[in-house]
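What you see is the complex with one protein chain gone and the rest in place.
On to subunit A.
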Amino acid sequence: MKQSKDPFEAALEEQEESPPDSPVGEDELNSQTPNEPQNQTNGGHNLLVDDDDYDNIGPNIKNPSHPSSSSTPKLHSTSVNANVATRATTKNKEYEDEEEEENVEVELSKFPSSADPAKMAKMQAILSQFTENQMSRYESFRRSALQRSNMRRLLVSITGSQKISLPMTIVVCGIAKMFVGELVEKARIVMTERKESGPIRPCHIREAYRRLKLEGKVPKRSVQRLFR
């Protein structure tokens, strides 16, 4: 399969009409020039908080017309052709990246129990109304992920043990990504409090970090960090 799309999103596409036009591939964000520092925290926040199952609702924005434009290693080479109503997330991509490189086509006929047509429908309704800006941001949100290999290396160096299982890297990458989300969202809140706009500055992040620490969301070191 030459597709450049997320396998689970491919499954979703089977079930619905033609996807809205996609702005750009996700790694071309740098070339994008949207200039509304639109504060997306509302939309983004809802999606983030809605952690219950909203399967398979990847943005169906991939342009099937450029299969090889996905030159980034992030885009997977496997495609799951199916009635799989599971969630399309960025973790899938990296996972298939690292595991098997060849094209794997899998038929799954069962729907996981997390499939919830009502939630899916709601999600679809929301997604269909996204502006281009919002859609691109959502796409970035879904597709971005920390690199598993880097994470594994980091964990190995911290724990000193080579036995870092794959689920562990996946979990830690997920946790770290959500932590970034918390930081950025809090920083945006700080910015609106100070009535500032534009790109987030380090001082906002530091204030956000301070607040997260007060809330207890950051693990505290029992011993102070002496050397960096």
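As a working rule, contacts are C-beta pairs under 8 Å (C-beta built on N, C-alpha and C of every residue); 3 or more make two chains touch, one makes a residue touch a chain; residues count from 1.
One rule holds for everything that comes next: contacts and distances are computed from a predicted model.
For the chain that does not appear here, its UniProt entry gives the protein name "Transcription initiation factor TFIID subunit 13", which is one of "TMM80 protein", "Ubiquinone biosynthesis O-methyltransferase, mitochondrial", "Transcription initiation factor TFIID subunit 13" or "AP-2 complex subunit alpha". The missing chain lies against subunit A, touching residues 26-27, 29-30, 32-34, 37, 39-41, 44, 48-49, 51-53, 80, 84, 86-87, 89, 91-92, 95-96, 99-100, 104-106, 108, 112, 114, 137-147, 149-151, 153-155, 157-159, 161, 163-168, 170-172, 174-181, 183-185, 187-188, 198-202, 204-206, 209, 216-221, 228.
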